[in-house]
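Report on one structure; see the data block that follows.
The other protein chains are all here in position, but one chain of the complex has been omitted.
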Amino acid sequence: MQATGWGALPMLAVMLPVLAMVVALPLGARRAERLTLAMLPAGLALAIGTAVAVQVGGAPVVHLLGHWSPPLGLAFRADGLAAAMLLTAAVVIGAVAIFARADFGTKAGQPERREAFAFWPLLLAVWSAINLAVVANDLFTLYVALELLTFAAMPLVCLDGSRTTMEAALRYLMFALLGSVLYLLGVALIYGACGTLDITLLARMAPDQPAVILAIVLMTVGLLAKTALLPLHLWLPPAHAGAPAAASAVLSALVIKGSFVLLLRLWFGVMAGQPMPGAAQILAGLGAAAILLGSVAALREARLKLLVAYSTVAQIGYLFLMFPLLASVAADSQVAAMAWSGGAVQAVSHAFAKAAMFLAAGIMAARFGHDRIVELGGAGRAMPVTLLTFGLAGLSLMGVPPSGGFAAKWLLLSAAIGAGQWWWALVVLGGGLLTGGYVYRVLASGLRAGEGAPDPAPIAWQRDGVALGLAVISVVLGFLPLAAFGLVQVGRLGVLP
Amino acid sequence: MIADLLLAAAIAAVATGSVLARRAFTAVALFIAYGLLLSLAWVRLAAPDVAMTEAAIGAGLSGVLLLGAVRRLGPHADAPANLPPGLLLTALIGIGCAGVAAALGAAILWLPEPAPTLAPQVAAALPTTGLGNAVTGVLMSFRGLDTLLEAAVVVLAVIAVWSLAPDGGWGSAPGARQPVVGRGPLSLLARMLPPIGIVVAAHILWVGADAPGGKFQAAAILAAMWLLPWLAGLATPPRIAAPWLRMAVVAGPVLFIVVGLAGAAVEGAFLAYPPGWAKPLIKSIEVVLTASIAVALALLVMGPPEPDAPR
Amino acid sequence: MSATIFGLLGAALVGIGLFGMLVRVSGVLRLLSFNVLGGGIFLVFGVVARRGAGAGLAGDPVPQALVLTGIVVAFAATTLAVALLLRLGRDGE
Partner (left out) sequence: MSLLANGFTIVAVLAGLVFFVAGTAGLLRFPDTSSRLHALTKADHLGLGLIVLGLLPQVGGVGEAARLLAIWALVMLSSAAVGPMIARLTRGQEGAE
């Protein structure tokens, strides 16, 4: 593997947040907050730069650490999917950071608070970990990235210090640790069988030893536990619903995507030579079950934040519909390209929509002092922007045209028909209807005249603004011409010569 | 051969005992034995660096941590968080785990022959780093990024553990206050051992460039030399608000990242050391990193700040 | 030969630790099982390293270095879990 120009961009996108996270500890809460805010434009610029370099060059951007090339050394490799995720992470983290200032900010002269001390470095840690998880090209470096992600996400879950969230955090930690060790076991087997952990080199080797197959099975189970695909989703609803709104947004939008991208790299990079259509059908079957059961749970849920969390369980299901489509057709075919784009756009548009939805839910819960859906009457009058944000994000999740969610679902639908697997198309359509059901429940309740409409608490307009901004992005993604999604095709491992 | 079989049988027995023990205290005691026996296995596998780390961290620090947890939880340590699975489910899980172990064993037996290895490449590239210990070369040069990220993980763990502090104690000293034991044997040990331990740690760090040893092992010993007086009630840890303490935790990782970024600026690649500078730079990073990791490991064992700790 | 013995031991330890993690209900015992499992996985790395001996080295130093990193990361995970367990135990009093 050769280093390419502009390789320093993804490297800095990983290392600067790491440096900021480490430095934040001695700086203390107040200066850590300022440092985070100062990092936002830099991180966004690096992500845009990487995306431009990938798009213009038409090839992945590679940085060889210490000039050592794999297999001995380590490489950062930003392909189109990685660039898209870098951009998503930079925007979502930026919005969440601005949103969180009201909850976790420290005023001049105020003593450091525990929550404020922890929040900013944890946010920076999530950022660096997700960037690392999409650009690192070595399976063990990716293990460290996954651990970084877990160690940052777990304390975010129980930042409020209540017993309920602590229990949710413990359950999450146990699932995540089990997932990590299964993944690590796979790493050991792959090294033993192939003598390298570099994904690109492994993809060229097209290994088919039993040890590698077993490794992929173990790693897949481990990563599914971290991605929370049904039936390994049990930890997600209490963890994502219990966390503070800003943290929930990051957890649902970004953290689960790290392990998902890694799963794609394993299945369609390392194992590109060995299509596993049977196993892929099982994964998509679990995905379909997640869409169905997650949506039904969301329909029946009485609490707003839990509803949004169950919606995440359902939307994760869509991500797995691309597996059998990619596994059953030639890697360089049109159908494969559509399925790949569909999955990638689903990951990205869900990130924006879900972050917007959690932030909106957080604003409502803060204003009402509770998040019981039936008692949200009057929200439409008292906080129209918030409800609009929720609605726009909901449109994208449903897949109503024109929105990012529509683009994703339409691509998946066409790919399913193109691959002759029409049953997954039915799942996509049915899932959209169910999503519409639970989004409608919230909107209908919010638009009712409420006798107990709360006095407007002084909540900064920036909070509504960033939430609305994220929702708008999730919709606007659908206005992009399809060619714009060509970015995520650049450097797809399975189609490399 | 027979020695290996006996050792393996002993390790498996101790592990089973630890996992199935009825009382948490027994389980932890067996777990410490497990860690120590495992480090013997590492010696047999010709990995002295790992053997030292396993004994120091896997058995030593983890043992102290878990024993402390069992003591502080008291009866809670044995209390189930939820209902144990029924007999049938337990049997099914057992069959499943046995299946995983069998598949894994088969996969290991069928690993390709000759084994793929990077040893020749490491041996060929090692002279450019000026180091004699191949493991240190991998950790600090070829896969320096992993080590750097791992140092960041340790800092993050400190932040995460502190974030679990109960309300009311923010800024105070970490960990529960330890009873002062006065003139007992522990006190004697806590006074006599640290000077020796510090010398040993410095030695292990220093030879680590060329012989088995290095920063993790040295850091674990240093951390133990701080924990011992703490456990004896002789040393009160500083308040977590203390700037120097926070600086100490991050100094090593910061230096590592700054050197890495300087490499990117000067040599065109993150963590590229200029020719001839590799060994002195690596040694400097290792010294500072050892101190930082030692402080961080000790803080991790002590736990989050407590409201009843001395302010 | 010793590589084979310890390889099979590593596989057995993985099974034992996994069983403990799934069956034990007390938090501390679950955590112990996680560490037993981790020890088994590291042993598999060690066996891979030993099999890769060559070029004057008694073992492939790359997997050995990975284990060193892994042990520290696993320890950090254990401290996090212990802090959570202590917090939950203390609130339960």
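A, B and C are the chain letters, set down in written order, and residue numbers restart from 1 in every chain.
By our rule, a contact is a pair of C-beta atoms (placed from the backbone, for glycine too) under 8 Å apart; a residue touches a chain by one contact, two chains touch by 3 or more.
In this text the structure is predicted, and so the values were computed from the model without any measurement.
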| item | value |
| --- | --- |
| Chains on display which the left-out chain touches in the complete complex | B |
| Residue in contact with the excluded chain [from B:Leu20, B:Leu189 or B:Met247] | B:Leu189 |
| Positions on subunit B contacted by the hidden chain, ascending | 184-186, 188-189, 192-193, 196 |
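Rule of thumb we're sticking to: only the chains that are shown with their structure count from here on.
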| item | value |
| --- | --- |
| Chain-level touch network, classified as line, ring, star, complete or other | complete |
| Pair joined by more contacting C-beta pairs (A-C or B-C) | B-C |
| Centroid distance [mean C-alpha coordinates] between subunit C and subunit B, Å | 12 |
| Touching two or more other chains - residues of subunit A | 72, 140, 144, 147, 151, 154, 158, 166, 170, 185, 189, 192, 195 |
| Sequence positions of subunit C contacting 2 or more other chains | 14, 27, 44, 47-48, 51-52, 62, 66, 69, 73, 76-77, 80, 84-85, 87 |
| Contact set on subunit C toward subunit B in their complex | 1-20, 22-29, 31-33, 35-36, 39-40, 42-44, 46-62, 64-69, 71-73, 75-80, 82-87, 89-90, 92-93 |
| Touching residues (chain side subunit B, partner subunit A) in the complex | 81, 103-104, 106-108, 110-112, 115-118, 121-122, 125, 141-146, 148-150, 152-153, 155-160, 162-167, 170-171, 241, 243, 246-247, 249-250, 253-254, 257-258, 260-261, 263-264, 267-273 |
| Complex interface listing, subunit C residues touching subunit A | 14, 21, 27, 30, 34, 37-38, 41, 44-45, 47-48, 51-52, 62-63, 66, 69-70, 73, 76-77, 80-81, 84-85, 87-88, 91 |
